[in-house]
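The complex appears here minus one protein chain, its other protein chains still in place.
Chain nomenclature is as follows: A and B, assigned in order of appearance, with residue numbering initiated at 1 for each chain independently.
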Amino acid sequence: MPIVLDEVAFDYPDGTPAVESVSLRVEDGERVAIVGQNGAGKTTTVKLMNGLLKPKSGAVMVDGESTANRTTAMMAQTVGYVFQNPDDQIFTSSVQSELEYMPKYLRWEEERRDERVARAVALCGLEQHLETNPNDLPIAIRKFIAIGAILVGECRYVILDEPTAGLDVPGLRLLNSLINHLQSEGIAVVTITHDMRFVTESFDRVVAMANGSVVADGPCEEVFADDDVLKRARIRRPEVAQLVRDLGIPTTALRLDDIVHNIP
Amino acid sequence: MSSESGNAVAFVNRFRTYVDRGNPIRNMDPIVVFIVLAAIAIAPIAFPGFVAAAIVCLIYPVIALFAGVAREFLPTYLKLFLVVGLVLFVLRAAFIDGEDPLFRLGNIAPTWAGVEEGARFALLVMAISGAVTLFFNLATVRYLMLALELRGVTPRATYVILASFQSIIDLGRHARTVLEAQQSRGIETQGNIIVRARAFFPILAPVFLAAINQTEERAVSLDARAFNSNVPHTHLVMLRPTRPRELVVAVLVVATVLAAFIGSAVGWF
Partner (left out) sequence: MVLAALRGVSFTYAYTNEPALRDINLTLEEGLLYAVIGPNASGKSTLCALLRGIVPLFHEGELTGTAEIRGRNLLEWDPAELSREIGYVFENPFTQISGIKETVFEEIALGLENLGMPPEEVIDRVEQVVEQLELGALVAKNPNELSGGQRQKVAFASIIAMDADVIVIDEPTSQLDPESSDAVFAIIANLKKSGKSIVLVEHKMDLVAQYADRVIALNGGRLVIEGPTSEVFTSPLLNASDIARPAVTELAEALVHVGRPLSRTPVTRAEAAELIRARMKGGSRADRSR
């Protein structure tokens, strides 16, 4: 069952439109990156998906049910949303208690709780930090604590807001494998990001937005091949993809590992 | 494009002349406004009964009208009257014991003395809150602080006051973000009181942690803006010099109020 945005519009509190007639569909197990300039409507779009915002017109359906009559907390077991700043979500004094917070809040049985927490710990590489106060850990690990706290829930869609900001090479590697694992479980991953290399290496589909509208929606290869779309959404190709483009090498490959084979 | 740059020039030019808020009363020295309103607000305390307080409460709308801020001031002040003033009056009037109740409603038996006392108390409070409300409509805290700085108050003191006002707004805004973040992980914030109470800690903790963690960085970044430099600071915004007649008004008002208090102390009223 998908998330469906149908002709959705939403205005900022001051009355200016944030998104206008956005239509979008996210299927199970899809990996979708939403890209565009600051202010293009990316955050508004994902906030509509988990019910933080309700559309002014049009409809948002999650698993066939409208978000209009459900609170975000009710939907959190279906659509998980990891905020850009992990410190907005983290509040307890140890990593373990942070991860256990949601199961305890929902009064899950111990067995179910332990199983979900163990899974989140493994996926987010938190084994060594369980007893540590999140405040004493670097931002990169705090980001994974926030992701873990969401993954403890049994959501089938995960939204990641700028997950690569502040991550180093090992962190990026962990994030990539995490996203691949979620996909293998049939969980859809939606991200908002400015990091085009991350988009092409971890996502299959790109939604390019500009001024509150979707200007392109399709496979990475297709969207990044279209100069007009890139110009309108003011986005760039990943560095090496731009390189082969500059050289006139005929390929739609975007990932470094694929491009290597196209260099004469 | 040209109109945009024209606007930019107009915008910058406003720093080349005295601040003009478009009305003689609003252009008054904010310190004078503050002193005059403070004196008016406490004046009714010197008088017995509620008539003096009622007169003061009627003076504010008149000032607001002349200052051209009636549209902002009146609705707020009326709301205050209806919500705070009325509640204070009813509570005082209903529960002060006395002879000859006006009527009885169960245990409640208001008396004329109670009504008088309730009116006095409620109107005294309204006289003070009216002054506060009107001050924010007439002058801004920012200009008041600037005026104080120009008279020798240290920038540190004015910073603390101005930054506190802003940090209330910032804390509120951050709390909204955290609220959304916690809703997104399944913490319910709508519903009955128990449900809401459970959300209390998850929302307040990140807000306060962030506020504490940011204090030091705020201090260092202020230092990076030469806040601690030992030369006297200059000011981009120019306040109009205080006019002599403003001072005369201030002196007259303060003297009158002082006289009222002295009179009350020696038993004139």
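Definition applied: contacts are C-beta pairs under 8 Å (C-beta built on N, C-alpha and C of every residue); 3 or more make two chains touch, one makes a residue touch a chain.
Nothing here was measured: the structure is a model prediction, and the numbers come from that model.
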Touching the left-out chain: which of B:Ala8, B:Ile108 or B:Val195? B:Ala8
Which of these, B:Asn107, B:Asn192 or B:Ser229, touches the one chain of the complex that we don't see? B:Ser229
Touch list for chain B against the chain that is not drawn: 4-5, 7-8, 11-12, 15-16, 142, 155, 158-159, 162-163, 166-167, 169-170, 214, 216-238
Where does chain A touch the missing chain, residue by residue? 36-39, 138-141, 165-171, 194, 196-197, 234-236, 238-240, 242-243, 246-247, 256-257, 259-261, 263-264
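FYI, only the chains that are shown with their structure count from here on.
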Rounded to the nearest whole Å, what is the centre-to-centre distance of chain A and chain B, using the mean of the C-alpha atoms as each centre? 44
Which residues of chain B touch chain A once you look at their complex with the stated criterion? 177-178, 180-190, 198, 201-202, 205-206, 209-210, 213
Report the residues of chain A in contact with chain B in the complex, numbered from low to high. 47, 50, 52, 71-74, 76-77, 80-83, 87-92, 101-102, 105-106, 135, 149-150, 153
